[in-house]
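Every protein chain of the complex appears in place save one, which is left out.
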Amino acid sequence: MSEYRRREQSITLSPLEQQLGEHGEGEDTTQELLTLNFGPHHPATHGVLRLIVTLQGEIVRDVKPIIGYVHTGIEKTAEDKAYWKVIPVIERMDYLSYYFNAMAFCGAVETLIEVEVPKRAQYLRVIHLELNRIMSHLVWLGTSALDLGAISMFWYCFREREKILDLFEMSSGARMHTRYFQVGGVIEDIPRGFAEKLSGFLEEMPSRIDQYGALLNRNEIVLHRLRDTCPLDAETLLSLGVTGPLLRAAGNPWDLRKAAPYSSYDDFEFKIPVGTKGDNYDRYACRLAEMYESVKIVKQALAGLPEGPHITEDRKVALPPRHELATSMEALIHHFKLVTEGMRVPPGEVYFPIESPRGELGCFVRSDGSSKPARVHMRDPSFVNLQATAPAVKGAYIADLIATLAMLDPILGGIDR
Amino acid sequence: MEVKREKLGPGGADALRVRQLNSRQLLRGGELEGPTPSAHLEGADFERYVEESVMTTTLDKAVAWARSNSFFPATFGLACCAIEMMSIVAARVDVARFGFEAFRASPRQADLLILSGRVSIKMAPIVRRIYDQMLEPKWAISMGACCSSMGVFNNYALVPADKFMPIDVHVPGCPPRPEALMHGVLKLRKMVQDEPDQGWRERYEARGTEEVLDAQQMREQAKAATLAEQEAQAAAARAAMAITAGGDADMQDASGA
Partner (left out) sequence: MPDATGLELIAQELREAEGDDAVLSTVFFRGRGTLEVEPARIGAVLARLRKRGYAFLASVHGVDYYPEEPRLGVHYELLDMSSVDRVTVKLRVPIDAPEVPSVTDAWPTANHQEREIYDMFGVVFTGHPDLRRILMPEDYEGHPQRRDFPIGGEPVIFTYNEHDANPSGAGRAGTTGAGQAPTPGAAR
């Protein structure tokens, strides 16, 4: 063996202590701890997240997240508005999964009012929710790959995202924050051409996800950076309150769509992708597989879309259709009352949890009998999942911290509300 | 789109070609040929000849044109508008067509701050610090309703961006479509192209963090500096004399006389 090869073999990637231990006679093995501020303005923190990182060399010893830089007082604003006016406000919380925010709130209010959502509305809700899930995972994939250095993934993911936003624009008129979900159903039925465009999208989406997988799944750099980095086992995650793809990557198949189905999710057949090790690669693979499953759900929902009203017929909750306003006096009065005062909700407290792309999104609504809610609280999954950052990255390199943050998928709008 | 056609001048296309070749020869310092070589052009003909062959502009306009076509936006995504800002980098509304795709993470290298998202009271001083760290000339676009006015949330937690930094273009929307943001950026480009004097600095009395001294002030300062220097030299000379005064009466007589 030549001298060169022998020297090559002496390069090791073992962590700092081992290296110091090998050469350590008489050498000072205590190193200073460096506290570094990963400021709120940083290209790699997804949003305005501030991390105080304590480093020993390149190894992370402690991470303290500081949040609140996007705190908007959404919950306070929601107390000031009528129930249906809360929906646009609450949508802007977790700004990548706006349909889920609206679904949680509408579900809570519907539970309070005890109004029945028609089947067609439930299926339409499922279609939009799963499209939103795909869209949220696409943005996650694009930006995470950008963090890892796979820059071209960003353009591919956003190309698909534009198609989904076109569909949202067709059904509701806006690309983001569409206020499409209303208490009792959805605000409008889908227009002509939506079903064709949607099925066209669903035909080609699985092959696109295959392309993303082909680019990243067995890429050497992705494997080096994501495999076996920052694993967390299911018990730690459960004690930290973490749900969603992070928990599923660790092996626990908890998914509210299967465990406690809401909005007709039990009519559809889909699988829950579950990982084994709980490292970054499993989190990535879980979310990628979830995109396939969401496509399946939308296909089934579109195929089985029943006829019927798109919002409840209860005129004390939902606006009457406009053509009725010309002929019916009651419709006019209902319209007037709903628009000026809003719907009256019987007093009570309700917590309505759903499965958002990041975990359990719950909405707590307390009503005191008037037309404005007395307390709206969103249990945001990112807020609770953020507590898993510190245990995950203790002892890992800074680069693993970046990769873990990317795989955690925090959305600061939801964290700060 | 209308296409305007202008006359080529006397002689039509052939004469124009001859004039072009002549100008090339002129630049190379060679002999001219053709019916009207430029050496024999006078007055208005000569003016038109120069216009056709050479582009003239003022330095200001040239610099403004260069600045406006090469904004380096700073990556400053705060909330939902950031996702739409990412969309303009994506392929459908491609900001790279205009040359603005180089989003710089460091504010020192950026000259356009696209404030995208709601500015909370905790974040406002940080935005201001980032804006201060940017080098002149710099511009700011307030994207979305939340930072332009208060947007959907008019409450204790938010600050409109106008309160703490000067904004050049406000783009409304919640969030604005990527096309709308592109329209805002192009409006800013037109503004910078047309008004190289950065008029808002006069309107807002905002001179930024650089020191601006006008010529008069600088001259006065230079004069004062040289005077002070001469004073100091004289004082030092007098002090030296005083030290040697005791031992050398001749020197004192000589200096006194």
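Per-chain residue numbering starts at 1, and chain names A and B are given in the order in which the chains are listed.
As a convention for this text, contacts are C-beta pairs under 8 Å (C-beta built on N, C-alpha and C of every residue); 3 or more make two chains touch, one makes a residue touch a chain.
Please read these numbers as outputs of a predicted model, since none were measured by experiment.
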Message: One chain isn't shown here. Among A:Glu58, A:Glu79 or A:Asp189, which residue touches it?
response: A:Glu79
- line: Touching the hidden chain, out of A:Lys296, A:Arg375 or A:Lys394, is A:Arg375
- prompt: Of the residues listed, A:Pro88, A:Pro309, A:Gly348 or A:Gly395, which one is in contact with the missing chain?
  reply: A:Gly348
- prompt: Residue-wise, where is chain B in contact with the chain that is not depicted?
  reply: 121-122, 149-150, 154-160, 162-170, 184, 187-188, 190-191, 199-200, 202-206
- request: Could you list which residues of chain A touch the chain missing from the display?
  value: 67-68, 71, 73, 75-77, 79-80, 111-112, 114, 238-242, 254, 259-260, 348-351, 353, 360, 362, 364, 366, 374-375, 377, 379, 383-384, 386-387, 416-417
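To be clear about the criterion, only the chains that are shown with their structure count from here on.
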Task: Please report how many Å separate the Cα centroid of chain A from that of chain B, as a whole number.
output: 42
- prompt: For chain A, which residues are in contact with chain B within the complex?
  reply: 39-43, 47-48, 68-74, 76-77, 80, 88-89, 92, 95-96, 139, 142-143, 154-155, 158-159, 161-162, 175-177, 412-413, 416
Query: Any idea which chain B residues touch chain A in the complex?
result: 75-80, 82-84, 86-87, 89-92, 105, 107, 117-118, 120, 122-123, 126, 130, 146, 152-158, 174-175, 177
